[in-house]
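All protein chains but one are shown in place.
Up next is chain A:
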């Protein structure tokens, strides 16, 4: 058992601005735990979380992989970046947060150099202008508003993630049924040569949640 990260330092006020870990977060943690031994075998030099929110997921990964990995995170929400940093400290994982959308400042230097990427994106289907507003406001709405099919934000990252992945890298993505998983999986294979599998799925209220794992399609 890998311990669930200690978040007791975060307050109710923090969670007014930052996504509080919920069923989607926990499904992702469970999927990472299922794969824990494989992840240790890969022994990632660099691990990157997009949209780290409270920092719960990276701190959990830190518990699996230990101090021989560099933990980088991004989030558009500055408050989330601060929480990520403090949650890392609380759980003895050094995390370097970057306040930015996706991974834009890293593409130049980390071409095919990241061994583990995780993204629990804003996946909830909303009106198109809602996603734009939420991305600009950089607050709590940005943690769920996903635009049409809930793919407005995820879709942008999926176009570029392959450029970051190292040869043996893995990429974990949280998605819901509305996101159209078969379409995502086919697209990623055809366009980017990334094969995927559902690691875990779970129904939580009205949401049918999935965790997808992508790897390079090695023949």
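What we mean here is this: a contact is a pair of C-beta atoms (placed from the backbone, for glycine too) under 8 Å apart; a residue touches a chain by one contact, two chains touch by 3 or more; residues count from 1.
We take it that contacts and distances are computed from a predicted model.
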Undisplayed chain, where the name is taken from the UniProt record, one of "Ubiquinone biosynthesis monooxygenase COQ6, mitochondrial", "Adenylyltransferase and sulfurtransferase UBA4", "Ubiquitin-conjugating enzyme E2 M" or "Trm112p-domain-containing protein": "Trm112p-domain-containing protein"
Among A:4, A:99, A:141 or A:187, the residue in touch with the chain that has been omitted: A:99
Residue touching the undisplayed chain, where the options are A:17, A:85, A:168 or A:208: A:85
Contact with the hidden chain (one of A:7, A:31 or A:46): A:46
Those residues of chain A which, in the complete complex, touch the missing chain: 45-46, 67-70, 72, 76, 78, 81-82, 85, 94-101, 104-110, 113, 136, 138
